[in-house]
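The structure appears right after this line, and notes come after that.
For this view, one protein chain was removed and the others were kept in their places.
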Amino acid sequence: MAGTVVIEFPSDYKFLNIVDLVCGEIVEGLCCGRDETNEIAISVIEACTNAIEHGNRQCPEENVRIVFRCEPGRLIVEVEDRGKGFDFKSYLEHIPDPSNLQHLRGRGIYIMKNMMDALRFEVMPGNGMKVTLEKNLPETAADAGSGVA
Amino acid sequence: MAGTVVIEFPSDYKFLNIVDLVCGEIVEGLCCGRDETNEIAISVIEACTNAIEHGNRQCPEENVRIVFRCEPGRLIVEVEDRGKGFDFKSYLEHIPDPSNLQHLRGRGIYIMKNMMDALRFEVMPGNGMKVTLEKNLPETAADAGSGVA
Amino acid sequence: MRIVTREKSGVVILDLQGKLMGGPDAEAFKGTIRKLLDAGCRKIVVNLHDIDWINSTGMGILISGYTTMRRSGGDLRLLNVSDKIQSILYVTKLNMIFRCYGDENEAVESFETP
Partner (left out) sequence: MRIVTREKSGVVILDLQGKLMGGPDAEAFKGTIRKLLDAGCRKIVVNLHDIDWINSTGMGILISGYTTMRRSGGDLRLLNVSDKIQSILYVTKLNMIFRCYGDENEAVESFETP
């Protein structure tokens, strides 16, 4: 069974409680370990806060859309906003050092990149930006990939 | 702010945990009383189990889609399946007595009708069935209708 | 749903865990009740403390257990009914039928006084 769950919500941080809960519930159902569960939830929240803040600029009329695709052996999460995107190629080449205390910001993408197995950005001209997060799951989780506990 | 949250998931009861959580979180954010919160969550779960069981006949390729519309003064929840619908007009005219112990089933629609302020059915030919549940919210909740705690 | 069976002062307590919502759960529950009846048990307390959620189909499962027990001269009573379940019982008027308790000893002792 292709377990795809979609959730769409206005660009308001208030809704991130829901995202956190849904994410936790889906990942728990995939029988991931505790560390993996945390890594996925943290990364999805980072992607969503970027979508709300940088993508949709907190405009509540613009939605954020998250697609969770539970495939055998991996979980793919797509986070879409309606913004213009950014020059992610050059950003990814020079990700700032996260341990630098001079910087109060700029750790979101670093965290996603280091916690997930794959991170992809895509600008859909006139259509927003899509961030794709992938996590490989252990073999036992692959079989459970069909559903949620 | 029009607070519309959409969630879409495969026709598997396993996903109802997520629905229950999302519903609870949204309704809590609307500052409803405890009784109203329970009534909404119970009714949405009834509508979803019907969508999975009767509408999509548990076919995991068919999704159930829920739209939560938080308007000032009320919450509207739409539950859509991809099934053929049923003759709800005649059903609504003869809803069975829920206290009849001979019947092990047939209480879902009765519960929704009695717990919500409005219940509407709509068959969208070739497109599935939509059940719309409405709950009026107290004045204080109306102002909070903009978001989620 | 998982069912754990235990005994206390001649009363069988069924601890239900997970979701209670028809389908395979119905068969499992009916099977348990049938076995308990065959073993001579007439007093059952269903503990709903660890039920995450229930729907009207799950309520039907409890009704079937209740009517089966009553027909055999026994009874089935509920323990630790959440407010959600209480709301369902209330709106369906099944609160007139099921005896509900918040305390395990109270539920067990309720069978002593007819």
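Read from first to last, the chains carry the letters A, B and C; within each, the first residue is number 1.
To be clear about the criterion, contacts are C-beta pairs under 8 Å (C-beta built on N, C-alpha and C of every residue); 3 or more make two chains touch, one makes a residue touch a chain.
All figures in this text were calculated on a predicted structure; none of them were measured in a lab.
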Omitted chain touches shown chains A
Touch assignment to the omitted chain, from A:45, A:64, A:79 or A:119, lands on A:45
From A:85, A:108 or A:128, the answer for touching the chain not displayed is A:108
On subunit A, the omitted chain is touched by residues 13, 16-17, 20, 34-35, 38-39, 41-42, 45-46, 49, 98-99, 101, 103-105, 107-108, 110-111, 114-115
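Assume only the chains that are shown with their structure count from here on.
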Moving step by step through touching chains, the smallest count that connects subunit A to subunit C is 2
Rounded to the nearest Å, the gap between Cα centres of subunit A and subunit C is 43
Rounded to the nearest Å, the gap between Cα centres of subunit A and subunit B is 28
Contacts with two or more other chains occur in subunit B at residues 17
Residue numbers in subunit C touching two or more further chains are none
